[in-house]
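== subunit A ==
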Amino acid sequence: MMIEALIAVALVGAFVTFVAPNRIAGKLAFAISLIPATLSLWMFAAFDGSGNALLDGELAFASEFEWIQFGEYSISWLVGLDGISMPLVVLTTILSSLAIVSSWTPIDERESQFYGLVLFIEANLIGVFAALDFFVWFIFWEAVLIPMYLLIGIWGGPRRKYAAIKFFIYTNVASLVMFGAFIALVFGLGDVTTFALPDVTTAMLNGGPDGFLGIGGTTLASLVFVAMFLGFAVKVPIVPFHTWLPDAHVEAPTPASVLLAGVLLKMGTYALLRFNFTMFPTEVIEPFVIPIAAIAVISVIYGAMLALAQTDLKRIVAYSSVSSMGYVILGLIAYTQFGVGGATFQMVSHGLISGLMFMAVGVIYNATHTRMVTDMSGMADRMPVAVGILVAGAFGYMGLPLMSGFFGEFTIFFGAFGAEGLAYSQVFTALAMFGIVIVAGYLLFALQRTVFGPYHLETDYDVDRAPLHDIAPMFVLLGLIILLGVAPELIFEMITDAVDPILETGGEL
Partner candidate 1 sequence: MTVGVEHYVLLSMALFAIGLFGILTRRNALMFLMSVELMLNAANINLIAFAFYHGNLSGQVFALFTMALAAAEVAVGLGIILLLYRNFRDVDVTVPTTMRW
Partner candidate 2 sequence: MALLELPAWTALAPALLLALTAMALFIIDSIAPDSRNSGLLAGTTAAGSIVSLGVAVWYLLAGVGTPTVDGGRGVIDVLGNQFVVDQLALFFMVIVAVVTALVAVASYDYMEDHTYQAEYYSLVLLAATGMSFMAAANSLVTIFIALELASLPSYALVSILKDNRGSVEAGLKYFLIGALSSAIFVYGISLVYGATGHLQLENIAAVIEAGEVASDGGHEIADVGGLLGLGILMLIGGFAFKTASVPFHFWAPEAYEGAPAPISAFLSSASKAAGFVIAFRVFTEAFPVAETASAIGVDWALAFIILAIVTMTLGNFAAATQNNVKRMLAYSSIGHAGYALIGLAGISAGGGELVMGAAMMHLFVYGFMNTGAFLFVALAEYWGVGRTFEDYNGLGRRAPVACFALAIFMFSLAGIPPLGGFWSKYFLFTGALEAGLLVVAAALVINSALSLYYYSRLVKAVWIEEPAVERETLSQPVGLYAAIVVAAVMTLALLPLFGPVADTAVDAATAMLA
């Protein structure tokens, strides 16, 4: 019942905050968000799961009951955590709390609604990572759209309406495609009459679908694999389905960006891992290995190149997220312990680092009211602490050792380099790895232009040191980043424990 408690607290909190008066909403929301945060940390400590949730592993905090019967198909409330989802849940709760604090400064109208929505998102995100029945999972997956649409739409920048609707429709269409594909798969499986992911996985790995609507079993499996991959590719996002991301990021208010980059993108990669790379036997994945690896590499390099061309700090970070997600895909398709484990680790790590980056950029924006690289220089002169953290975050993004990013990237590269199943894995790895040079290029360029050099600001605001409640959350994140960089085993152990069964079932790709 722990997971239900997490979600319930967030939901109730969301409602309470929604009706609370504006001036206390921020503090109230933060206080409430601390409950799931601490709770999830306790769960993390008390985590007793083992194995993979879909491959009859020991679930932690699991609970299940019948919900709805649709004809012969039954939908049941089935939630539980394994080594993959546990860290992501913690990431979600912590990042939400910090995002709330970081929005005390920038959000100055309709606060209660804002914080209510943030808590509502948090609840759904927890659900996404905890749910193990397709319909339950899908409900949370889709429910995230509403609050994010409103957050971007109401508190966003000048082109917020365009960005919001683009995000809204683009991702929803993708979800529909993915939904249809999965349903077709379940029908194809014939004897399976639940949408519980473990059952479907078991059926998939014991023989797979026996065809549907005259489509042969193997063909169906391949088609579904592709369709679901495309569906998730939008959410991740993978080139060429990424164009909604920069718009959404640039327009979104800082906390929304933090959650968007920090957790929402992970939904996509998490789903890819859970569905495409866990459910499907290797012979299905086999034909797509090379294309996916190619897409991953393209995402890395192309995304980095795009970031190189930007002059808006948020846009830079946004495109670099595309690039980083490319690493994750590469790690997944490598299909080795270090590859998949590293990819999962990278999800958490990138969540922290990109969150930190967006917060830092946000703090600078609060002071300068511009994000244009060309509009400012020498910020370090006026807000040394914030800039210091920004620089630290930037180096984290570049994969500086002893910060979490390095572990994620290194393990992915290492896992991918020797991947048996991936032909030319060395070439792919080498190409993808070149991203670490480009990322250094655009981040250092941005730093040089904005925070260093003689102080100058186009917009006429007098820049002063950022308040503590803007700085504090960034320190927390930085601490976590370094902690995970120095002691990755904290989560890598449980991750690998959950990843291994996947590889065993799959066998060598």
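We take it that contacts are C-beta pairs under 8 Å (C-beta built on N, C-alpha and C of every residue); 3 or more make two chains touch, one makes a residue touch a chain; residues count from 1.
Regarding candidate selection, all candidates are chains of the complex that A comes from, given by their letters.
Everything numeric in this text was worked out from a predicted model, so none of it was measured.
Among the candidates 1 or 2, the one that touches subunit A within this complex is 2. On subunit A, the positions that touch candidate 2 within their shared complex are 67-71, 135, 138-140, 142-143, 145-146, 149-150, 153-154, 160-161, 164-165, 168-169, 172-173, 176-177, 179-180, 183-184, 187, 213.
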